[in-house]
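Excerpt of the complex: some chains, original placement.
Chains here go by letter, A and B, matching the order in which they are written, and residues are numbered from 1 within each.
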């Protein structure tokens, strides 16, 4: 196992978390109070909020639990950065989007939007899975939430993008931020898949558990922020059709792309969700189920092909190591969805709008801006994360729970 | 392990899935459009729809994950046939039950009914678990959904059975269809329980996970289609009491029926759910909790006794191998529920109805017709599934994920 022990987290981690929590409590104290107006609306969205909460805490946690020696960290650190990230996102969004004077008002709706924003961090954490320690992850979460909210603020304020659309940029932002950070954390030993980076049947089954929860609650994720009832219903149904098609297509494409016609679990995990990601933008405006189904099929193809062709290429050419394959689970299907959204927008509004070209350009500009901000801030964050200060892990300790967790059961094997 | 390699799925599976998806998309394109009228109603049933969705995708997937080497296939193929089956069920139901001219209208309600119909396929797949390859399962799903919808259409159109009751025939139909198919797939090596057919403690715990989700959301399953608020509430409460009693009784009966008073996990999985199945028909009309509780107790008894006595008998005499024991989890409790439903119907309507005997006969006729159609179509489907065309698995490869899934972690054992 090598003689380089992983650096102890003792000095850094508790201090960082307790400092952040104290700061959050103080900011909440002086700047925030509960909103009194929208209680009944808040209670109305509560069931959908819980679906999103399950998706964020449980779905992502167990989706990432596929590494055979990294189950504790996958689920545990997911909870940690989600819990810290949501508090921070509520604060940042409050400062950026609040218009009234006096104390800022927060409600369950604020927490819901914060939960969706935090998805960006969880996606980036998927790209870094096993390579970053919790101190780095927390620091990344703080920067990323702030960067994503700022990017969202620019989109909403200056480009007049709708709030729902701006939040659905979360997949693209999270992916490219994560990949840029991952470029800095690259190590030559990652060019070949080490033993510890592989799943075993049990960890794959735990990951299936998380995948299924993401799959089931994706319609809630895509529809929860929509106010208009007709659009909300369409968002639910269209997302359901899309994920159904992409789950079925995942099996076909996985079998087609493997040497002997066998199915790879990792393809199922990624491609089954791609349909939901691709529908993020356009779910409420797609008028017919078959369009959602075609989009689901395309997203599934993009995910499986990406997993097959791009993984090797990215890794060897660009030196970017993407542990969980977020690039083709969230990034490429997200881009596909953004492009289709613009095309749909043009088709639907063809007759009724004079300034169509301008508006379509704005939409294209919005997601390209998001991608650019994601890549840029991710690049800077990644550079900072390479400092000695963060007690970076030696590459020999990558993908191993034992670097962070006490094992009273070491002798019993896994 | 034998030298007979399992046939590659490469030629069949991708082609079949992609052909079906293309066909579905085309049919949706030309014949279906979103219903515009019932959006608010659709959003009202959304939380209950999600409960049913969790039950179908997650509950059944992990309930079937009890075989120690078949966890990937249990959860994966469950997702595959559910995703394909729901799309197909929406289409078939649209064609059979739609009355208006022009494009058929679909809503979340259609998807909900399709999800419940697909339960029949998942139950049949439980009987075939480990013996049928995904190509056979998909083909079976297509035939079974069409057959169940037709049987339901006959019940609703000609016998004037209520829609809720006709959908609750799903347990009986699924079981007898599955058993009939299983008769054709019988192989002499199945007469003794092979090593791979056994669970191990971890796979049993995963199965417990699925069981608990089925158990918890069964009240939603039995009540989601009921419109009258009083009946809906009664359906929820009665189902809860019934599953509570059958879970408790499962422990008693399992301990009673084993050699040394020990409890068998398989009994708990089956008998805990039997109460919910038995309540399917009569949950909304049972006037007092104690009737539901007695029914739960009886269903639990039927399930444990069936598991003890019938399994051996069915297997050796009728040459029907029922991997997951669906006969006594869904079939017998379903029949019990149907009979009790008729008796309750007679008692409740005793005074008020003149043509009581006739109506009771219709109810009896309905579930006997469903059973007959299930057995008949299952028999034909099973016969077709024995053709070489389907690349049937050699019996030595039964119950093994390795026939279908790529294992990058082969060396690490399970």
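Here are some notes:
By our rule, a residue touches a chain if its C-beta (ideal position, glycine included) is under 8 Å from a C-beta of that chain, and two chains touch if they have at least 3 such contacts.
Keep in mind that what you see is a predicted model, and the values were worked out from it rather than measured.
Summary of assembly composition: all chains derive from one sequence, 2 are present in place, and the complete complex in the structure file consists of 3 copies.
FYI, only the chains that are shown with their structure count from here on.
Computed centre separation for the pair chain A/chain B is 35 angstrom, with centres defined by C-alpha atoms. Across the complex, chain A is touched by residues 8-11, 13-18, 20-21, 24-26, 28-29, 32-34, 36, 39-40, 42-43, 46-47, 50, 53-54, 57-58, 61-62, 65, 71-72, 75-76, 79-80, 83-84, 86-87, 106-108, 111, 134, 202, 206, 209, 401, 404-409, 412, 414 of chain B. Put simply, chain A touches chain B in their complex at residues 47, 51, 68, 198-202, 204-205, 208-209, 212-213, 215-217, 220, 229-230, 232-234, 236-237, 240-241, 243-245, 247-249, 251-253, 255-256, 258, 260-265, 268, 272, 287-290, 293-294, 297.
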